[in-house]
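What you see is the complex with one protein chain gone and the rest in place.
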Amino acid sequence: MEIKDMLEGQTIIRPDGRAVDELRPVKITRSFTDVPEGSVLIECGNTRVMCTATFTSGVPRWRKDSGLGWVTAEYSMLPRATAERTDRESVRGKVGGRTHEISRLIGRCLRGVVDMKALGENQIQLDCDVLQADGGTRTASITGAYVALVDALHWAKSQRKIRSVERVLKDSVSAVSVGVINGTPMLDLPYIEDSQAMTDMNVAMTGSGDFIEIQGTAEHRPFSHAELNELLDLATKGNRELQRAQADALAELAEH
Amino acid sequence: MEIKDMLEGQTIIRPDGRAVDELRPVKITRSFTDVPEGSVLIECGNTRVMCTATFTSGVPRWRKDSGLGWVTAEYSMLPRATAERTDRESVRGKVGGRTHEISRLIGRCLRGVVDMKALGENQIQLDCDVLQADGGTRTASITGAYVALVDALHWAKSQRKIRSVERVLKDSVSAVSVGVINGTPMLDLPYIEDSQAMTDMNVAMTGSGDFIEIQGTAEHRPFSHAELNELLDLATKGNRELQRAQADALAELAEH
Amino acid sequence: MEIKDMLEGQTIIRPDGRAVDELRPVKITRSFTDVPEGSVLIECGNTRVMCTATFTSGVPRWRKDSGLGWVTAEYSMLPRATAERTDRESVRGKVGGRTHEISRLIGRCLRGVVDMKALGENQIQLDCDVLQADGGTRTASITGAYVALVDALHWAKSQRKIRSVERVLKDSVSAVSVGVINGTPMLDLPYIEDSQAMTDMNVAMTGSGDFIEIQGTAEHRPFSHAELNELLDLATKGNRELQRAQADALAELAEH
Amino acid sequence: MEIKDMLEGQTIIRPDGRAVDELRPVKITRSFTDVPEGSVLIECGNTRVMCTATFTSGVPRWRKDSGLGWVTAEYSMLPRATAERTDRESVRGKVGGRTHEISRLIGRCLRGVVDMKALGENQIQLDCDVLQADGGTRTASITGAYVALVDALHWAKSQRKIRSVERVLKDSVSAVSVGVINGTPMLDLPYIEDSQAMTDMNVAMTGSGDFIEIQGTAEHRPFSHAELNELLDLATKGNRELQRAQADALAELAEH
Amino acid sequence: MEIKDMLEGQTIIRPDGRAVDELRPVKITRSFTDVPEGSVLIECGNTRVMCTATFTSGVPRWRKDSGLGWVTAEYSMLPRATAERTDRESVRGKVGGRTHEISRLIGRCLRGVVDMKALGENQIQLDCDVLQADGGTRTASITGAYVALVDALHWAKSQRKIRSVERVLKDSVSAVSVGVINGTPMLDLPYIEDSQAMTDMNVAMTGSGDFIEIQGTAEHRPFSHAELNELLDLATKGNRELQRAQADALAELAEH
Partner (left out) sequence: MEIKDMLEGQTIIRPDGRAVDELRPVKITRSFTDVPEGSVLIECGNTRVMCTATFTSGVPRWRKDSGLGWVTAEYSMLPRATAERTDRESVRGKVGGRTHEISRLIGRCLRGVVDMKALGENQIQLDCDVLQADGGTRTASITGAYVALVDALHWAKSQRKIRSVERVLKDSVSAVSVGVINGTPMLDLPYIEDSQAMTDMNVAMTGSGDFIEIQGTAEHRPFSHAELNELLDLATKGNRELQRAQADALAELAEH
């Protein structure tokens, strides 16, 4: 079933005037800061995440002498990324459950497109720091971190730390959120919609259109297989567009 | 498409001799310990999880005067649940990312079947402690925690802390893992299979057959929409059987 | 003086109908879980502790190149082992004083019967997790951990990691609590008695009848040397019976 | 003695071509993010710090019923603000000494220009997060935080949470670093100079030219009173210019 | 059996020339510092512990409205109290097991002589900080803390916070270590002996000669009931002398 058909005749009004299958404006700025091997600011509507990629020779101890590389991620929110200030996790002395969960998600998604053998015993650390949060911070982090990762690999190639960027990258990856609001499936939820969604799903997909990660949560109202399919169609459309934005950003001459 | 058809002609051999769409033996023991309002030992093959439900009057501060209840969960592994001993998180001084992620998953799934208004300002804490781990500990925790939750609600009814168990429980919930191993989708993976799975998915479903939570991860090989559908069919079959086991266990006279 | 004489003519009524010098029923289940080198469930009345022994080649850094082995223990309570749920120490981010104190006690008692030279540079970690607490959890832990230790040593022998179980084990060890309640010394206190005891003592003894550890506390009423002697006689009787239960359990064919 | 005279005839070459008494280019962007009551990006050369001001009604418990307000600050570096990635303090589980020291410095400087009585029982939290570090991050934080503070006060005035911005603000404040490199006192040190400085001083001054904080450190070579005076003259010049930049930024119509 | 007889004919040489049943020189300095309600420096040989008693109106939350007071203790070692510097527990971020164990022991011993009803809803916190450690730091802490406690009670009486010192104090308490070295029971072990002791026992006794706490440990060689009795006789002698030293110190006019 086509999303378009499904919505025919409806006049859904989203707070920001978008169609139900429309992404928020995406803007990807490379070389946002100077020193990291990859440094990207991604803006999805009002959500802004700074994603840096740090390339280091060598891997963590448990991975040594495996001939394999490692990719890992850390996610964090600045205290005033949100309407109410949230206390710093450094001050509280521990990383919270939500932060842990998202950091692990980002790491898995990026590892999903990296050939660890081709990377060799090198490590890439992705840091995603949310400057402003308006929904979809974890999916924006994945989409932005991919671009930072590519830049870091180009840097590594130029430093002869890896042989080829193409062999390390098995595919591209992006992610987007979808959800059901008042019975209507919608693409790319800002905070105001996200907080009303009965069902909420984050979908990470490769450039070739396969799934790397699906996380659907229906704390407020379970969803059927049919609804799931609608949501996945929306997510597929959204990810295709995000991947175009990634490609456009990467097409510009790397300045690093 | 039928799972049966799909496998026709194949001779998949699983390490424990099961068919690809066959659950491990499930055993649910109620009143496993004496004092908790609900106390369940669930065994799924060699995986054994002790699930207790603690019913307390009152809710956390942020929920006060809302008229709504709260359900939360904590998951933990005993040090020698695994082949190699893992250090205690209490000794390390912090809860790890995996533990956080699973605790949150269990909490969301159980909240998904509870009517917080009918629960009133009461809290139920679910503790899932893994005595032995052989894959599927998070899904076994959800399945077992549901039974403990029901027992705790019956206790609360008997103590006149809630009016009706039926009104609080919107549905039942169970969860199971599925995954793709060497290209074959399979149900209910023990550790040996789980560690080889290219794609791994945990699916929590209600008694009425809807999804409460889908978490699919494909760090090692992305999966297509078609594969996803096969996995969800397997999960549906598995959850139906787990829900029968829950119902059978609950059918026995409550001894509490 | 004989305990029997001492009590002649008295009609002490304990809440569970036991005589003042009578142990609660003891049940020791070996191979309670499958993977640890030693895995024991010990039940003393309603107190239930799961004790596992982990045998590892090598010793902590500070012990390296000493030619000596090491034995250590960690004790912990599951959150609903008790009538009121206790917060997890992992969530609180630190190990409490009581837990520390008991872990250290168990470690000392078990080290007291191990010849570190015969053990060689190997380590045994004893984990005592209380599934249900009704008084005497630390003494039950010691008694159960000894059986798990023996099983782990037999496993180590079978793997040729040690030369002889007999040379490593200098003696057996068990422990029991005694206390004075309303002026009457009693053996093996459940929670209800323990909380009323004026004097409380934990006594660990070897199979040959010597003391390994005596911890007597009289926060509520000091005790005289005469009372101490009565308590030690009760403890001696109790430990003799516990050691018989250990021997019986170990007499069964090891299944590991 | 005039700085100009002092340098006559010398041909000091700074890595970035500046004169010894010349500030790096300063850029202050207000409303850098949307939600905070004050949100400023300050750039001093390559150093970039995001400074937000959070205005909340009410004060910490220890300050209650005093009739006085409170101003506090927290400083932090993003992991890749620096050439080498630094581990997150949230992950390490504690705030480091340097972070503590700088947070406290910023708080004191801003409190130095606020009339706590006029502020009333309200709190302003200043968060200074370094996006890119090239020396002088603590002084840039102070200079930027002042602008964010002013914006937050204007917001508070518009919300009738304070009566008058002017009464709360006793003065303006800015800060700059000075140091002695190879015997020559210099203004506003980037990282490369800072790391070679024998003496290093951070000077916070009010708009009326008085000192709020002087922190001079001479771990590598003590300095004389004469040198101190030269450094303070340089700092006075630098702060005068920074205060002009603050005033210029604040002169633009507040958009909040 | 008399200690004296036991040793007849022997020529035990202790490193410091003492007889086996001889205490090290004890010196108790009251008002060691000025501000605490009780402040004592106790020196037992080279072991020096500063013990302060803090009297506060009110009790911890869990004790409120019980009409009962509370006494608690904290023990700590300065980093260079020992031959090798030990890291600070504040820097390590957690209190170690040994510290926890000793703090709890001191608290129990002091509570053992305090009538909580007579104390009323007031709290006394005892801080025992070891300036120099040469064995017996925990027993010196108990002995010294008692004197600080008495001083704090006199202060509280003078402030009319309690009615009578005598009613609060049920008895006095002191503690001493004893141990078996090369088969010989000895009193008051300095570090050099303590580290060689096969059996080690700390004994806290009241002024009336009863036991408040017995902690005997025989990690290295179990001990018989006969040996236990010898050790308790030595401890009784030692405690009697320590209590005389306490009384002498307290006899001097309180200067506080």
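Each chain gets a letter, A, B, C, D and E, in the order it is written, and its residues are counted from 1.
Throughout what follows, a residue touches a chain if its C-beta (ideal position, glycine included) is under 8 Å from a C-beta of that chain, and two chains touch if they have at least 3 such contacts.
Model, not experiment: these values are computed from the prediction.
The omitted chain makes contact with just one of the residues D:Ser90, D:Ser103, D:Ser174 or D:Gln246: D:Ser103. Checked against the full complex, the one of E:Gln125, E:Ser177 or E:Asn239 touching the unshown chain is E:Gln125. Contact with the chain not shown here comes from a single listed residue; of E:Ser76, E:Thr184 or E:Asn229, that residue is E:Ser76.
On the side of chain D, touch with the chain left out of the figure occurs at residues 94-98, 100-101, 103-104, 108, 111-112, 171, 201, 205-206, 208-220, 222-225, 228, 232. Residues of chain E in contact with the chain left out of this view: 33-36, 39, 46, 48, 50, 52, 54, 56, 74, 76, 78-83, 85, 88-95, 99, 125, 127, 129, 131-132.
The definition used in the following text is that only the chains that are shown with their structure count from here on.
By residue number, over half of the contacts seen at A-D repeat in one listed pair from A-B, C-E or B-C, namely B-C.
Mean C-alpha positions place chain A and chain E at a centre distance of 60 Å. Measuring from the averaged C-alpha position of chain C to that of chain E gives a distance of 28 Å. Among the residues of chain C, those touching two or more other chains are numbered 93-95.
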